[in-house]
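Just dropping this structure here.
Of the protein chains in this complex, all but one are displayed in their positions.
And now, chain A:
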């Protein structure tokens, strides 16, 4: 298994190596030692790699990930898995703000808490947070699913488009045009599959509430001006 020690090797060499996997390569397991809060660790991966990051990372770990599975044995700074296309990123600790921002696919799992703006402008990514999330999460979320086992902060789902939000705990407040919606059978089915994929056990889908867009702000109406 190739190992990169960021205490002794350059970030540029790490990412370059992760981008240059030869076709048909058998050795797809990578280990990254001593990340020590480095930014942009394992960004732009486009191969089905299994990458273990042995410690906390800074900004944008797993940014624009495609296909790779990245597991961080620690916490993550802002923008983890931003604009992810596919694959999976798992954070064993907490995640800072903008986790999964603009993600288009794949799954981001945060075993701890996520700070503000988790899933901002999400465009198809699935995000599962085992702890709590901060304010303005899923702001302008376009597509995908945000699952929260803990509580959500203020203005959840503000200006939401078609992203779905499932929260097991309390919601401090909902943002503009975000409403609670009925949990129909297809939503229980969807949520169960997301929890299973994220490796979450011991919870029932019936414990969650679903939130989505009221779709009243989809076309500008001067009578809605107070909502903006």
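Just so we're on the same page, a residue touches a chain if its C-beta (ideal position, glycine included) is under 8 Å from a C-beta of that chain, and two chains touch if they have at least 3 such contacts; residues count from 1.
Operating definition for what follows: contacts and distances are computed from a predicted model.
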Protein name as given in UniProt for the chain not displayed, "Amino acid ABC transporter, permease", "Histidine kinase superfamily protein", "Glutamate synthase large subunit" or "NADH-quinone oxidoreductase subunit J": "Glutamate synthase large subunit"
Selected from A:35, A:124 or A:212 as touching the chain missing from the view: A:124
Touching the absent chain when the full complex is considered, from A:63, A:106, A:134 or A:212: A:63
Candidates A:34, A:50 or A:142 - the one touching the absent chain: A:142
Where the missing chain touches chain A, by residue: 11-12, 15-16, 19, 39-40, 43-44, 46, 58-60, 63-64, 66, 78-79, 82-83, 85, 98, 101-102, 104, 117, 120-121, 123-124, 139-140, 142-143, 159, 161-162, 218-220, 222
